[in-house]
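Complex shown without one protein chain; remaining protein chains in place.
This part shows chain A:
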Amino acid sequence: MRRRPGIGGLQTAAAARDQYKKLGENVAKIRTDMMKEQLSTFRSQLEDFARKHKNDIRKNPAFRSQFHEMCAKVGVDPLASNKGFWAELLGIGDFYYELGVQIVDICLATRPLNGGLINLQELCQLLRQRRKSDRGVVSEDDCLRAISKLKVLGSGFEVISVGKKKLVRSVPTELNKDHNEILELAQGQGFVTVDEVERRLSWTSGRAIDALDTLLDEGLAMIDDGHKDGKRRYWFPCVSPISSLTGIDSL
């Protein structure tokens, strides 16, 4: 189309704009249609996959974690909503959401003992005891995924790493670096004394006492003044090698 001056030119330009606009709308519509078509092919492929491997996903935790890793690489979140294809066809949504509910229960029940911090291994063990009758094994990876989903609800569910161990936090109190270092130190024997903290971490006594007192206030530490040498010991049930499994059987 040659550009023409005058009214004719304006009319041609207007007509061209209209045509481009219609083309643009059509392209958008084609894209939506294409998306829908892709979606239905994908869905049928997923159905085939589900028919053959649904049980594998349920029963085999290694396969499950592989599945999740691949989903993460691709950029989909199979646990995002219960209405998605993944939950509908593979049924893994319910598995994780139920796990989440059970984890919340266990954390609440053990809170009087450990103040809201529980060892991940202990949590998995309690979980397995609870789910004795259910089909399928629950791995630590499953627990981690369920907890990462719970984070959205704002009550402070998080997994923190202290040294070699992983702890699950279920209260909104923030733990700063000092607290983490004390917890790491406590992993050895399950308790620390003020002297030990000062010596090993080279802190001033004020700093050590402050941190220990905060942990005490939050309920994460327990005091033991009964030792022969008279020094006060601070015990941390969440990292101690003595597990507190007895008494929780009635969950």
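Everything that follows uses one rule, which is that a residue touches a chain if its C-beta (ideal position, glycine included) is under 8 Å from a C-beta of that chain, and two chains touch if they have at least 3 such contacts; residues count from 1.
Methods note: contacts and distances are computed from a predicted model.
Think of the chain that is not pictured: of "Vacuolar protein-sorting-associated protein 36", "FAD-dependent oxidoreductase domain-containing protein 2", "Auxin-responsive protein IAA17" or "Cytochrome b-c1 complex subunit 2, mitochondrial", UniProt labels it "Vacuolar protein-sorting-associated protein 36".
Here one chain is not drawn; of A:19, A:66 or A:205, the residue touching it is A:66. For the chain missing from the display, the contacting residue among A:10, A:23 or A:153 is A:153, taking the whole complex into account. In the full complex, chain A contacts the hidden chain through residues 28, 31-32, 34-36, 38-39, 41-42, 45-46, 48-49, 52-53, 56, 60, 63, 66-67, 70-71, 73-87, 93-94, 96-98, 100-101, 104-105, 149-157, 172, 217.
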